[in-house]
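Notes follow once the structure below has been shown.
A protein chain is absent from this complex, but the other protein chains hold their places.
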Amino acid sequence: MTVKIGVIGTGAIGREHVFRLSRKIPGAQVVALNDVNISSCESINSDFDLDAKIFTDSHELIKSDSVDAIVVASWGPTHEEFVNSAISAGKFVFCEKPLAVTAEGCRQIIDAELTGGKRLVQVGFMRRYDQAYQQLKKCLQDNTIGHPIILNCAHRAPHAPGFGGDMAITDSLVHEFDVLRWLLDDDYVAAQVILPRKTSLCDEGLQDPHIVQLRTRQGIHISIESFVNAHYGYDIQCQVVGEKGVAALPEPASVQLRELGKLSHEILIDWKDRFVAAFDQEFRDWIQSIKAGKANGPSAWDGYVVAVTADACVKAKHSGQFENIDLPPRPDFYQ
Amino acid sequence: MTVKIGVIGTGAIGREHVFRLSRKIPGAQVVALNDVNISSCESINSDFDLDAKIFTDSHELIKSDSVDAIVVASWGPTHEEFVNSAISAGKFVFCEKPLAVTAEGCRQIIDAELTGGKRLVQVGFMRRYDQAYQQLKKCLQDNTIGHPIILNCAHRAPHAPGFGGDMAITDSLVHEFDVLRWLLDDDYVAAQVILPRKTSLCDEGLQDPHIVQLRTRQGIHISIESFVNAHYGYDIQCQVVGEKGVAALPEPASVQLRELGKLSHEILIDWKDRFVAAFDQEFRDWIQSIKAGKANGPSAWDGYVVAVTADACVKAKHSGQFENIDLPPRPDFYQ
Amino acid sequence: MTVKIGVIGTGAIGREHVFRLSRKIPGAQVVALNDVNISSCESINSDFDLDAKIFTDSHELIKSDSVDAIVVASWGPTHEEFVNSAISAGKFVFCEKPLAVTAEGCRQIIDAELTGGKRLVQVGFMRRYDQAYQQLKKCLQDNTIGHPIILNCAHRAPHAPGFGGDMAITDSLVHEFDVLRWLLDDDYVAAQVILPRKTSLCDEGLQDPHIVQLRTRQGIHISIESFVNAHYGYDIQCQVVGEKGVAALPEPASVQLRELGKLSHEILIDWKDRFVAAFDQEFRDWIQSIKAGKANGPSAWDGYVVAVTADACVKAKHSGQFENIDLPPRPDFYQ
Partner (left out) sequence: MTVKIGVIGTGAIGREHVFRLSRKIPGAQVVALNDVNISSCESINSDFDLDAKIFTDSHELIKSDSVDAIVVASWGPTHEEFVNSAISAGKFVFCEKPLAVTAEGCRQIIDAELTGGKRLVQVGFMRRYDQAYQQLKKCLQDNTIGHPIILNCAHRAPHAPGFGGDMAITDSLVHEFDVLRWLLDDDYVAAQVILPRKTSLCDEGLQDPHIVQLRTRQGIHISIESFVNAHYGYDIQCQVVGEKGVAALPEPASVQLRELGKLSHEILIDWKDRFVAAFDQEFRDWIQSIKAGKANGPSAWDGYVVAVTADACVKAKHSGQFENIDLPPRPDFYQ
């Protein structure tokens, strides 16, 4: 059985997902494309030697009988509408983050899914599929370092021109918000944001870096540095201090070099190089879950929790205080 | 287009390749199985939910119209016969090492391929597909450390009960023989084998470790330690000393741990965990090359060179001297 | 010229300093000893083959014509009195931390020194003499990572039975308070203390770990974890995030080991092993400064700043808020 996929949004990330589904994932076939820019669909068909039907109307694609499942990779504010449409059509849908641009939008998707009675939505939190995070989670599950107490994390990128306002929180740290609660199997109860002196090496007026501090239900203290103009590379750090040891996210494997008075390893520059294998695994699992008829990746609930957390962080950033993160109980449906 | 594969030999490695081709490689389908032990074919069909035809005769499988390409993963001494049969049938064939148990056997396969006029054979030297080796090769190609002068390599495994005679050379170091000449784009001209004191922590009477030293056409000195009862782990090392720097094979990524007075990283124990991704890539490339109608992996010539090198090493081991490695010129066909 | 030293307090640390001054530091001679426990002085004379005069009265030792300079290594609450006495006698005095148990006591020592018109006091903040911290400072001075923005520090010890109340701050973090402002050439303006969930692996009722967060005049954010029952080792971490790079305190050099499935380096267990060379260098410099007639180590002012910082941290720990750190202007005398 081959799962026939329709992709909405064929910009950079959408294009990559089409390539991935066509060339690297057995059991999937991209049969339909849609984008506000039709020519990008055409070039995909031509570049990847596909024969996907190009839809001018996203909802037509979603409803089409030739489409089994949907990938939503369009502009963020459109996600909510397309996900709801897919749920109405009773089709599995993979949605890049954000699930919706407001927590309320996420909440309504949850309600729609609950009403439909079947989990259909997977949110594109690919870090859970990254081998490095999986090794770290295994280390915690094996109790190698005892119960976690403190997490020191960093998300650093070389440059992010125009990355202003609250984007550090709403656009980038959302990945940390998802993967850390998955890692700890815990939820957040409060957030604080500290703004240290700004780097001078970025667009004027931009606040960079930020430090987000979260407290979990279990009392674990999490510190996440977001530094998107860090210059030296794309560097994801996560260190867990436990009761009897400390575990850190594996660094990507690279040649050990002795040259020019340095013993060195390469640090990635381009974020796209960091999670290639995670994206592959994410889609491999998604296709398997569709074949099995049962979604098992990051759910609409996970998308909602991240949205609520981001809201609290934005509020904390502006208040300078600890702000509570209040979540309703998780429906059994999402256990 | 889907490449229809027949697999000869469904023991441990054959079974893994069937799984790989069925679940991880788009564009391939395992349609035929053959083994001296028919029940192993049956259990594969059942375990992996396949419907492959089971042949009792290897040559029937090779000739079958329903089979596009062959994987030979049977007992080593049978490889030569099946590869020759596949060449006669004009089909692409992937053959696990050794290509043949004698250099002469390899030579005859080359002759058959030359006569047929088309490269059909790929030998299972998967290390070329390993990301770590590829990163190291890229580093050399980028001239980061200048021209290579010395290679210090090690192949260490925790235990190898019954691994006696010349098996360290003929069964295990053959992978190094292939990958190092690929890495350096060079050939060997002489070999010496040094036998240090034996470890006491292995089967009595066994010589372990060995040190094989090779000299290349360019005058590069290569030292390869084979230590198959090294206890502590499965550890592949390769360090290249160049004119202006030193580069070492990446260690597999793993959690950095601080516990019990140690700052540590895990070392693999099971060799099967080391090259999983390389095997996947090897087959992904093989399928692509079949679709493109043009073999591009390790060739029958590469299999032959390794066989000649192994012969010289075995001779050197027994003589205690440097022994020459004499190769005929490489046919243009294999450039 | 040999500097004749009188040592007050010959417990564990005093005894070590006598050994150091006698055996490892050229140009110094321990000529006088004093302790509440006279027998500890006697055993030092005998164990180290010295002939130091034993004083039953600390002030007699300080005033003695045979003594050029004083080392105060007695019980913390006695430091203030002995330092003041040494200033009155016009003698150089090395005082283990704390300079005084209250900020006010430190302030009075400063006043006495100012009145005397000569810097005589050095406080035992030995981390400034540690090669690792000096390498890190050099790296910052060389502008290798650009202007510092964030510091992530940790002070972890395996066990600290009975280390309760505010001791984590007043007894242990004082070393961080001193060395970090020296490292950054900056001062603190505010402190916050975060109390994560307690470790279960320590004395009941004890709060461990603590996280102290400081903000400097330049807006640098500092996070210091104090975890004195961290089990796995004695581990001092200091990572500086700068505008274009990140620098971390060197780990102590140790054998790289491959054994039992681990690639590992030893982590120290005993804190005394960590700063041996720093203590040596501290006293070597102190003796040189006495010969040169001019104190140049950590001053009474530095001792005072640390005391004020510790007070603010204790207050912040109990309030759960950011607390200001208010310092008077530094007298020119201490520039």
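Observations on the model:
Order of writing sets the labels: A, B and C. Residues in every chain begin at 1.
Throughout what follows, a residue touches a chain if its C-beta (ideal position, glycine included) is under 8 Å from a C-beta of that chain, and two chains touch if they have at least 3 such contacts.
Everything numeric in this text was worked out from a predicted model, so none of it was measured.
Contact with the chain that does not appear here is found for just one residue of C:Ile54, C:Leu114, C:Ala190 or C:Leu257, C:Leu257. Screening B:Gly116, B:Pro161 or B:Pro196 for touch with the missing chain picks out B:Pro196.
The chain omitted from view is touched by exactly one of B:Phe55, B:Tyr129, B:Phe177 or B:Phe227, namely B:Phe227.
By the touch rule set out above, chain C reaches the unshown chain at residues 22-28, 131-132, 135-136, 139, 144-145, 244-260, 284.
The set of chain A residues touching the chain not shown comprises 231-233, 235, 251, 258-269. The omitted chain makes contact with chain B at the following residues, 146-147, 149-150, 152, 154, 194, 196-197, 199-201, 209, 211, 213, 215, 218-221, 223, 225, 227, 230-232, 235, 241, 243-246.
Here, only the chains that are shown with their structure count from here on.
A simple rule picks the central chain: find each chain's mean C-alpha point, then take the one closest to the mean of all protein C-alpha atoms, which gives A. If you average the CA atoms of chain B and of chain C, the two centres end up 58 Å from each other.
Between the Cα centres of chain A and chain B there is a gap of 38 Å.
Looking at chain B, one finds that residues 251, 258-260 touch two or more other chains.
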